[in-house]
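Quick notes on the structure that follows.
Just one protein chain is left out here, and the rest sit where they should.
Going in written order, the chains are labelled A, B, C, D and E, and every chain counts its residues from 1.
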Amino acid sequence: MGFLARARVKSPWILHYCTGGCNGCDIEILACLTPLYDVERFGILNIGNPKHADILMITGPVNWRSRHVLRNLYEQTPDPKVVIAIGVCAATGGVFHNCYNVLGGVDKVVPVDVYVRGCAARPEAIIDGVVMALQKLEAKKSGGVSYAAGAR
Amino acid sequence: MPLMSGNLIKNLFAGPVTRPYPVAKRRSFPRARAQLLYNPTGCTYCGICANICPANAIQMKEDRESLRINRTYDSFACIYCARCIEFCPNGALKMGVEHLEPTDRKAVMRTAGRA
Amino acid sequence: MSGEQLITLLIFLPAVVALGGLVLKGAAAQRVVFVPAMVALMVAAAALALQVLPREALTFTPPVGWENVVAVLKYALIAYFLYVGITARNGLVLGLAGFLAVLLPVVQFGVLGGHVAVEPVFYADVLAVIMCLVISVVGGLIVVYATDYMPAHEAHFKLAEPVRTRQPQFFFWFVLFLGAMNGLVLANSLPWLFFFWEVTTLCCYQLIRHDLTDEARGNALRALWMNLIGSVAMVVGIGLAYNSAGTLSIQDLISGGSAPLVLLPLALFCLTGFTKAAQVPFQSWLLGAMVAPTPVSALLHSSTMVKAGVYLVLRLAPGYADTSLSLLVALFGAFVFMVTSLLAIGQSISKRVLAYSTIASLGLIVCCAGINTELALAAGIALIIFHAVSKGMLFMAVGVVEQQIGSRDIEDMDGLVARMPLLTVAAVIGMLSMLFLPFGVAFAKWAAIGAAGALAGGYIAVVAFLAIGSAAALVFWSKWLGRMLGEVPVVADEKKPVSAYGSVLLLVVGAVGLSIFVAPLVAALIQPALSTMGYSQAFDVSGWHLRTAIGVFPPWALFLAVTAAVLLPALFARGYRGDLDPVYLCGVNVNGGSVQFTGMAGKPVLVTAGGAYWKQWFGESRLTPASNWIAVLLLVALFAGVVLR
Amino acid sequence: MTWPIIVAVAAVLLAPLVGGLLRGLDRKITARLQGRIGPPVVQPFYDFGKLVGKSRVVSSKASMAWAWSYFLLTLTAFTLFFMGQDLLVVFLILAFAGGSLAFGALSARSPYARFGANRELLQILACEPILLLAAVAVYFQTGKFTVCSILEANQPLLPYLPLVFVAVLIVLGIKMRKSPFDIAASEHAHQELVRGVYTEYSGRFLALMELTHWYKIVLLLAFIALFWAQPLWVGVLIALGAYFLELWLDNIAARLRWSWMLGVSWSLGVGFVVVNLVLLSVVV
Amino acid sequence: MQQVHVEAAGDAVVAPGELLAEVERLVSAGARFTTMVCLDEGLEFEIIYLFQKQTLELVNLRVRIAKDEELPSISGILLGAVLMENEIKEFFGVKIINLVIDFQGRMLLEAESPKTPLLKVKANSKQPGGGQ
Partner (left out) sequence: MARVTFPFGPQHPVLPEAIQLQLTCEDERVVEVLPVVGYMHRGIEKAAERNPYSHNVFLCERICGICSFIHALCYCELVESMTKIKAPPRAKYLRTIWSELSRIHSHMLWLGLLADSFGFESLFMQCWRAREIILDTLEMTTGQRVIQSTCTIGGVRCDIDSEMKPEVHRQMKAFKKELEAIYPVFARDYTVKARLVGKGVLPKEQAWSLGTVGPVLRGSGWAYDARMLGYAAYDELEFEPVVENGCDAYARMMVRLREVVQSVELVVKALDRMPDGELAVTARRFPEGEGIIRVEQPRGELVEYARGNGTVRLERLKVRTPTFSNIPALLLMLPGCEVADVPVITLSIDPCIACTER
């Protein structure tokens, strides 16, 4: 593996955005950064700016308003990038399946590479998700296929 | 005022408290609710769990033609509340303490039983 | 032509052309007369330089009759000021002019005992020649620029009733100004100096009030009375100088050793210089002067008027070397430099920023004079040259911008580079030349800090002021510069008037060229100027670098490096043909663009990006009163130091 | 004439290595102070490599150009420093480098970048006077403004310029973008200006920024090391000590506001240098 | 401190026209706004304003208005009520007028969201409101 390819999986910077969930998963993502889980071990930084991010960690069932935001953030993230949907409501809507303002899942708006289940997803599960996302990231090449053409 | 210094010194000398997760796994708490284990052989397809599920993760559909009941369980919708376990009359459901693996696609679990 | 003739020409040609200008109507006619005249003026200045450089200095004393003419004109001027004070009901002007009207005869007849012959009346050494070159070249180009600017200005600016062009008057005062300045810098006789001094005051007054609005008249009066303070100080100084040193020749005065008694008149002359150079607390007249048409500002700020002030301080520098006066002049200049640079940070009106930057630069020159070592004086002289070129150009550029975009607010110059590429690039180079290192102004700063640092004691405070001031200068230029280079979605729409653009671009070339050739410039002009003033050589210019006793300034290497660092990326970026992506707006860009974001109730909101001015730190209301008081205190200390010695 | 060039070339080549490793150490130690394991020490190089490999996202041509100018100007200052040239020149160019960073941020239409740029300018306003005065202080001790003169002097500077040293530490804190001074582009990203001046840079431009940052830090540390140049290894130790002091400070303080930063650097920073110089000229 | 025991909430029905005066009175007596609840009663809305007195018990004001009737906003008196009024306007389509900050029915809902989702019966019709 060349240095650049290696570097790509050794330095994933994440952007976290909540599309309307309950915060449960969001605080677990934050908990991953803290000493007990310390994902910085893997070079992960919570960077907070889509233009610097490699991994989008999206929580929540996506409501009509945050849909636009999600789309925008996805487009502003430079390739290669992966999307992790965290929590069951980000996967299907979960407990919010019958709420009128939700679309029911991140994959209705942008393509999702990894699903992490749980309500709320545990930090360990999130770490597993990141590890899987890194494998995906390794497979993607920069400047290759444009992933901007999402699902809808 | 350097009031934080004490903490830092302690941290430095006590060593990291990080749980090196994927390398070493901590034992889960026995009460942990992390996955729903289902034993189809013990299930009578009574439909209670489907009715009681707040996330609509379990669905039952009767297939009139084949006289069978299709039961689907969606682990991507389940909120792991264990309510179905509480109400299942046959003990066909159980909570697992280990969280589920991440996946790159969604799938539901389908079983069928006689009506 | 002989030196005498050249000197006469330099003073009289503008006066004659000015009178001719009174009868000229129309831009074409003006151009036909003024452009050749200005070229002639430049040639004359250059010729004088060529004559002066090989020897020490040229002297010239006109026939005795002129002395009387000048004396009569002097009284006429003061009478006119009195008249202005009366008609405008301005107590300050009236009082000061009245005082002057009493003081002048008292000094002339009481102290001087009538007429004192001064030998020589004109003294053209290298410093004076440098000044002449600056006045003629930069001033001349501004005149050319004005032939384009003024018609547009009158078309744009609804003149007060009756609508009648005032361009002839404008050009009369404008060109006359150049002659007066030439006379001022060449004069060695104090009475003559005083005469030219008052002529510049008059020209300045007339030019500021040119538009005849209430604001223009008010500001012109303010300029008048502040300058009259200087005049009073000068007259008193003349009296004291004669009393204590028995001479009215500047050269005699400054070479006579710094007897404590001579120091007081020198201090008074410095005060005179400060008023003219608009140093704090007299800065408000220069700030007010920006109501005048842009060529006036360009002229006042670059080559005339204010330069007269610093010229005088610099000229007298050998007279007060190694005295407490020197230290206090340095402190005062450095303080002005710092405080006006900080004040410029808080301004959003482009001309005000330029005005503060002028005052700051002048403060730096004053400071250099005060530091009074050969390195500092070299820096001061270099700064006079570089500042005149860059500032004249900047004012002219800003004037065109103002005419084309209809605003002088920096906020409205967002992304100007897209609208007026050529001019913006010129302005940017002008700003860089005021700020970036290989350029002359920064070179002078380097030399000044070095020179001040080399002296211990009270000069430590001088260095501290200079250090803060130079950082502040970087900040206010950068804010403006960055704003003009910003990316905004507009199409270029640039009118390019020939004379205006021509003179701007010539000065750009001048600024860059002089900076590249700073070493030859130092060798050819500045070092000789130093030696005629009695200082030793500041630099060793034999090698590639400008080497001083304490440091090195490698102009060539720096120029290469910095040009490469700025120019190459710019070219590389110009060639970029890829897409530009929208900026980060927290995920709510409207239609994926950079211009709007989705705000309350789903409505698109324009992203405005005003600049930062940090008014609570750098606003005028916050800084001006305090700095005025400190400046006054420094002036008091200056006199106290001289008197108590 | 050849020696300075060799030294400078070596320094230019080695600085990214040193700078990157220092950044890595910084992150590792910070993690340890917080009771975490932290990233590997070579993490900054991974980050750099990753950024280089990202696809290009540019929001303004001018900011592309200024990013390179920022790098090249810093490199110029760096080279001049290691060639033993005039300190005033070095620091003035360093200030222009900061200026180009600000220009780059100002040229994008991004409110966050522009706020960052303005704050970057405030940082220059805070640092520049101290650095220039520090150069003057060096002159006081050695009689010259050049770096060479410090190396040629026969006693170390620190005993004579202790307060100047403290003031330079303030500058180091500001340039390292560490609490309590990190106002323009916080190292830890969770601040009101997103990433301030860096907001609009991504991919290889961000990598360039990072590289420039390394050069800048190495330059400053080298300057700090000069405070004890006889023998130089003591100075290097002192510089490392200063670096870790900043880390410590970062971990025991909140980020304060720009007005505080400006106040401290002008009152304490400039004040210390001036007091030091006055003492020096009184005693000597 | 003593535990405070609160007896059942005080209830008062007021006419829409007297609402503002009544709120003024309560406020001058030291009460503060807690929340509002809107109920869809078929032809009418019932809107309950809950106030909290300084002694901590709740006071309810109940207003009944027809579905197309206008209701004055109390946000001029109590700024704290403005979000709740906007929400009710948005969720039920209650015509609240003179809002201090008016989100124009776009506070929580996006253009694509269902309109008036909590409205069960539309004015002058028997059709169900939004929300599928």
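Quick note on the criterion: a residue touches a chain if its C-beta (ideal position, glycine included) is under 8 Å from a C-beta of that chain, and two chains touch if they have at least 3 such contacts.
From a predicted model like this one, the values you see are computed outputs, not experimental measurements.
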item	value
In the full complex, displayed partners of the excluded chain	A, B, C, D, E
Residue of D:96, D:115, D:160 or D:228 touching the missing chain in the full complex	D:115
Contact partner of the left-out chain, one of B:58, B:79 or B:92	B:79
Sole residue of B:6, B:20 or B:91 that reaches the chain not shown, by the stated touch rule	B:6
Chain B residues touching the omitted chain (full complex)	1, 3-4, 6-8, 10, 17, 29, 31-33, 54-55, 79-83, 86, 95
Interface residues of chain D (partner: the chain not displayed)	30, 33-36, 111-112, 114-115, 118, 179-180, 182-183, 186, 188-194, 250-258, 260
Touch residues of chain A, complete complex, unshown partner	15-28, 30-31, 34-36, 46-50, 60-61, 63, 65-66, 69, 73, 89, 94-96, 98-102, 119-120, 122
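Convention: only the chains that are shown with their structure count from here on.
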item	value
Farthest chain (mean CA position) relative to chain C	B
By mean Cα position, the chain sitting nearest the middle	D
Between C-E and C-D, the pair with more C-beta contacts	C-D
Between chain E and chain B, distance of the C-alpha-averaged centres to the nearest whole Å	41
Chain centre separation in whole Å, for chain D relative to chain B (CA means)	51
Chain centre separation in whole Å, for chain C relative to chain A (CA means)	60
Multi-partner residues of chain E (at least 2 other chains)	110-111
Touching two or more other chains - residues of chain A	35, 38, 41, 49, 51, 68, 76
Contact set on chain C toward chain E in their complex	600-602
Residue numbers on chain D that touch chain B, as the complex places them	31-38, 248, 251-253
Parts of chain B lying in touch with chain D, wherever the complex brings them together	2-5, 8, 11-12, 14, 16-18, 20
